[in-house]
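Dropping the structure in here first, questions after.
Here the complex is missing one protein chain, while the rest keep their positions.
This part shows chain A:
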Amino acid sequence: MNAPKASFTPRRLIAAMLAAGTLTGAGQALADDPIKVGILHSLSGTMAISETVLKDTVEMLIEQQNEQGGLLGRELEAVVVDPASNWPLFAERARELLAQEEVDVVFGNWTSVSRKAVLPVFEELNGLLFYPVQYEGEESSENVFYTGAAPNQQSIPAVNYLHDQVGVERWVLAGTDYVFPRTTNRILEAYLKDEFGVADEDIMINYTPFGHSDWQNIVSDIRRFGSEGKKTAVVSTINGDANVPFYTELANQGVDAADIPVVAFSVGEQELTGIDTAPLVGHLAAWNYFMSVDTDENYDFIDAWIDYTGDEEAVTNDPMEAHYIGFNMWAEAVRKAGTTDVDAVKDAIIGVTVPNLTGGYAAMMPNHHITKPVLIGEIQDNGQFDIVWQTPSTVAGDAWSDYLPGSRDLIADWRAPMRCGNFNVSTGSCGGSTAAEEAEAALAE
C-alpha cells in the first residue's frame, strides 16, 4: 500500500479520482448499490476504551436506517477500519476509506491529534467527516462537521454556573498535558480574569501526564488551596483513564463536593462505569447530553442501545448523542440534495435541523458547528448525572474563541459567497493559513 502512495503524482491522482467518480456515477444507476458509510474509530490501543462504543453507535444507526428502507431507496453499508489509537495510522486508514473503499461519508475520531492527522487527507480527497467529541475549537474545515461542543458550548457556561450559582471565587484548573486541556485552560484563564476579575493567586493551574495514577500530592494541594477562606472549585480537563484514580483519591482524602466541587469536561457516564460513585455524589460535569435526560426520544434511544448491545447495564453518553445528531443531519442533507455527492451534501447540510435527544433541535451552522443546549449535571450514586442547571436555549458553536488574541477577529462561514474557514473581520479577507497559524502560534506561547 505504501509503494503506490509514494509514486502518486498529481496527474495520477486526478486520473484516479476521475476513475473513482465514474465508478460511483455508474454505481448510482443501480438502485441496489449500497451507500457506504465509513467508521474511523480505534478498536484497539489506548483509545479503544472510548471509541468502540461510537463504532457500535454508528452501526446501530445504520441498522435502524436500513430498517426504515435505507436512504434514497438504497441500503446503507458500514465500512469499519481500525486505526488502533495510532495517529499516523488514522491518516492512512482515512485514505483507505476515501480512495479505496470510496465511502460517501465518514464518522470518526476522538482525540484532537488524530483529527489533525486526518484533516489534510479529507481536504485533499474531498471527503466528509463527522467529528463527535467536544474539542478545543480554533478550527473550521470545509470537509469536517463538528457535532461535539466547542469551548463556548461547554467550559464557559460551566464556569459561569460555578461563579453565579455556586459563588466560586478560587479556581483550580487541572488537566492532562496535551492540546485540549492547555487550550481550554488558556481560554478559561483569560475569561476568568477578564469577566470576573479573578486575581492571579486565586487561580492554580496543574498539568499531569497521560494515564497519571498517583494523585496524592495534587489532591492534597487542592485541599490546602481550598481551605484558605474563599469558595474553591476544580475545573478538570483530566482525560480518560486518569480520572478513576483521581476521583478515588478525592474520595479517600475526603474532598466533599459540598466543600470543593470538581467540574469535569471529559468525564461522562462511560468513564464512571469504572468507579464506585457513592463518595463522588455532587461533583459536576458539563455536557450537552446526559443519559438521565427525561425525554421520550432519549428513552427510545437508550432502549434501542440496550437492545442492540444486549447489555442491560449499557450506558449512553454525549459523543454518542453527537453521532446520533450527525448521522441524522447527514441523512437529512442527502435526502435534501437527492444524492450522496460530497459537494452537494456539504451545501445542503447547512441549516439542516434535526431533533436532539434532550427535547430540542440541533441546527448545522455555516461554520460547520451545531447548536446545542449546555447541561450541568451532578454525579449520583448510580453513576448517572442529575441535571441541576441548563441554558435556557441552545448555544451555537463558535469555531474561533472570542477570548484569545489572534482568533478574536476570525469567523468561519462555508456558504456560497464567502466559503472561508477563517475570515478575518478586521482585515476583511479570508485569512488563508496565516491567521490560523497566528492563532496557533498564540496558543503555543
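One rule holds for everything that comes next: contacts are C-beta pairs under 8 Å (C-beta built on N, C-alpha and C of every residue); 3 or more make two chains touch, one makes a residue touch a chain; residues count from 1.
Everything below uses one rule, namely that contacts and distances are computed from a predicted model.
The unshown chain of the complex is recorded in UniProt as "Urea ABC transporter permease subunit UrtB", chosen from "Anti-sigma factor antagonist", "Membrane protein", "Copper(I)-binding protein" or "Urea ABC transporter permease subunit UrtB". Only one of A:378, A:398 or A:413 touches the absent chain when the whole complex is considered: A:378. Among A:116, A:223 or A:419, only A:223 touches the chain left out of the display. Note that of A:261, A:373 or A:397, the residue touching the chain absent from this view is A:261.
Summarising the interface, chain A meets the missing chain with residues 43-44, 46, 48-49, 52, 165-166, 177, 206-209, 211-214, 216-218, 220-221, 223, 226-229, 241, 244-245, 248-249, 251-254, 257-259, 261, 270, 273-276, 279, 281-282, 292, 294, 296, 299, 302-303, 306, 312-313, 378, 380-382, 384, 386-389.
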